[in-house]
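A single protein chain has been removed from this complex, and every other one stays in its place.
After this line comes chain A, so read on.
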């Protein structure tokens, strides 16, 4: 039985509003807003990924740009090889690029998952500020690697000339591409909600509240956290792959520390640990960016003010403000 709590109701409204946005934009003949709505949906996915680690697990990763960027580069590299008819590898076996989104997503998940396994293995031995710094350091390593590696554009980035393909969908059609992002967003939110209510989620939330208690009942907090970190990274990488396709461009900016900060802002603004928090957070961020960004170069300053307000006066973010404090069973 679905309990239609205030928060569930709000979530439905938010989902419908986001879904309606590109159609309203079309009706108003403002195609630019379709792109904005698509950006929101895609970036929200990155936030949903981080929210799993940050919100449920209390793992304040300041390095999620690494996974976002890896997803982006997976798309960019595979597509550029396919479009240039250059194999990625020719010996010992031939490995070709691809423009199939499904394959690209799979590679993005795989690569980011492995990277998160490695990064998490080392950084999850620390906590608090040390964890924040170590995840940042790992992400910066990958960032500098991308900048200094000329094969894929280095600092200049890498263009994808046509959007990658998905069977049965015209990905160059803005609304169709929006729908891909929207459906994936709903799926990752559904997945997060299942995790939250599952045995795994119970252990994860207990690890955040009191890891001594979790260990005392016989569950290793480390394994739970590492698994979470990997899943969280994979979701964020999926977002990165879509983001690359949206812009048809990948650059080291996707890997930079301010991208990590941006993803974290989505989560905090919307409400840490709330299912639809990243959706609201990403939407607000992009609204502020596009409204104030046009008026003032200092839009980040206004964003900072909003963020300060949220942290000081609305600890549950916008969702917490609208739907009240979260209730556990």
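In this text, a residue touches a chain if its C-beta (ideal position, glycine included) is under 8 Å from a C-beta of that chain, and two chains touch if they have at least 3 such contacts; residues count from 1.
The rule is short, and it goes like this: contacts and distances are computed from a predicted model.
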Name under which UniProt lists the unshown chain, selected from "Fe-S cluster assembly ATPase SufC", "ABC transporter ATP-binding protein", "L-lactate dehydrogenase complex protein LldF" or "Ferredoxin family protein": "ABC transporter ATP-binding protein"
Candidates A:33, A:106, A:200 or A:321 - the one touching the absent chain: A:200
Residue of A:5, A:210 or A:296 in touch with the missing chain, whole complex considered: A:210
Residues of chain A (touch criterion as defined above) contacting the omitted chain: 194-195, 197-203, 205-206, 209-210, 212-221, 224, 227, 328-329
